[in-house]
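My questions all concern the structure below.
With one protein chain withheld, the remaining protein chains of the complex are depicted in position.
Each chain carries a letter (A and B) given by its place in the written order, and its residues are counted from 1.
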Amino acid sequence: MLMVSTGNNAVAAAVRQANPAVVAAYPITPQTEIVEQIANFVSKGSLKAKYIPVESEHSAMAACIGASITGVRTFTATSSHGLLYMHEMVNWAAAARLPVVMANVNRALGPGWNVWAEHTDALQARDTGWLQVYVASVQEAYDATLMAFRIAEDRRVYLPVMVNLDGFTLSHITQQLDESRAGDFIPPLVLDHRIDPASPQGYGCMTSSADYFLIRHDIERSMRDSRAVIRETEDAFFKSFGRKYSWTEDYCFEDADVLIVSMGTLGKEAEVAVDILRKEGIKAGSMRVRWIRPFPDLDLKDRELVVIDRDYSFGFGGILASSIRAKTGKECYSVIAGLGGQEVTYDDIASFVRSRRIGTEFWFGVDA
Amino acid sequence: MYEIRLHSRGGQGGVTAAKLMALAAFRDGKYATAAPFYGAERRGAPIVSFIRIDDMPIKIYSQIHHPDLVVVLDPSIIDLVNVFEGLKSDGKVLINAPEVPEKAKSYNVRYVDLTDIALKTNLVVAGSPILNTPVIGALAKMGLFSRESASAAIKEMFSDERNLNAALMAYEELI
Partner (left out) sequence: MPGTSAKEYICKCTSACAGCSSSLILRHVLKAAGPDTVLVVPACCTSVLQGVWPNTAFNIPVYNVAFAAAAAVASGMAAAFEASGKDTNVIAYAGDGGTVDIGIQALSGALERGTNFLYICYDNEAYGNTGMQRSGSTPFGARTTTTPGGKIQEKKDLDRIIIAHNIPYMATACSAYPQDLVKKVQKALSIKGPKFLHVLAPCPPGWRYDASQTIELGKMAVKTGIWALYEREYDKLTINGPTKAAMIKPASLEDYLSMQGRFSGLTKEQVGIIRAGMERNLKMLKWEAERGC
């Protein structure tokens, strides 16, 4: 069904399609509309889920874990400090091998209190074993949420998936949405290790130093196997719904001499900068990185890189730039921009490219 | 691309007006985005919404600095905020007012008394006149989208026919 929707409502609509049995809900700006819309669906009967209005985000993830281990589909949504507050349980959900799906509306961390877009919140969880994808349009928020359930619940994966959307910039913007019916795109969940009194097991018990590392390796093995599952799922999605997704979204990529690499809505704004630069004779291109975990193999070749990080790791550097450097050995012009919702326009992005100095870091609004 | 900046106060339905505009343009077969810009939840605070309409997919998420059209739902905002900032030299202004306010006189202003229309059509909720549906009628008259799409958008979002009546009245009464 073709309509207009906000990013938050698109996530809620996709959750309704996925039909989870349990949704844990706690409000935090700018995610709140997701859990409110789901409350609406449940109240009106268009989603038959148990809706648990928990008392904190730590409990939201704990409740999802408790529900998920019985073998049912679960969902929650959070943002920023909520994600930080549930960090212990975020780790737990991955190591417990539970296919929880969570929408995280990327928002800056305090103090000072700031409700606008920044990626540091979710990137701080990059070590947890969660798969993470970053979307840049209302349609993609819907589509990625649908795919998240199928990917998480695949036997080869059994890991939770986080769908990230920029706070306010995407969560609150109204764009067109094709609210495609999921049909049988998401197969029923069969959780092999679900709790079953008829076949009693102990879960998460004391584990000695002689064995623990095997559990951790198993998580990584599934994270590696998830690459094939992601490919298969995105290909199947294209076949079913006609919309194509991959590890990155590339624009004017093939003959580009300089590549703007970024995540989230900045990746779309960057395409407008590319058009401007091309008119000036600069062969720019854009690569919007969608998947952060598992981190994709990026086909960068000889191109110069202008990497925009809407995040930072203190004492180290922009997380995307650092990741690319670590994985490919390539130096880049590392731009730190958009923190706390700092405005970054296509003109700004074009100027980053024009004034690039490979091998340096540039804090937009601070450095000259 | 056509860029509109809409100024309203929290609680007046400015955010919904922006969504309606996007929906009406969408029903016309265009691409459209509507983005509110607000701080924390608070009634009465001035807020801004950015609406873009284009024949191509819209990839811009940053704020509108040079609008083609400025819409002012509450004329008292003109005393608090420079609503005309960045308006293109050939840009237009639409104000909810019975007459052109002094500060707006040097601009290309269209105006209509949406508040009066809301009161006349009894489009009042919890003591506040509803302005977001009537303004769609005025915008349709200005050519932002077709009258048919404007009506369709209003009917899609609101079942109460007072909304459509008020919009049609604004369409007629726009000066």
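Everything below uses one rule, namely that a contact is a pair of C-beta atoms (placed from the backbone, for glycine too) under 8 Å apart; a residue touches a chain by one contact, two chains touch by 3 or more.
Computed from a predicted structure; not experimentally measured.
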Quiz prompt | Among A:P53, A:P187, A:G204 or A:G365, residue touching the chain not depicted | solution = A:P53
Self-check item: chain A residues touching the omitted chain (full complex)
Solution: 25, 27-29, 32, 35-36, 39-40, 43, 53, 55-57, 81, 85, 110-113
Practice problem: May I ask you to list the residues on chain B that touch the chain which is not drawn? | Solution: 11, 39-45, 126-127
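Assume only the chains that are shown with their structure count from here on.
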Self-check item: Separation of mean Cα positions, chain B and chain A [Å, integer]
Solution: 34
Self-check item: Partner chain B, residues of chain A touching it in the complex
Solution: 3-4, 29, 115, 166, 168-170, 172-176, 265-266, 268-269, 271-272, 343-346
Quiz prompt | Touching residues on chain B, where the partner in the complex is chain A | solution = 18-19, 22-23, 26, 31-37, 39-40, 58-63, 65
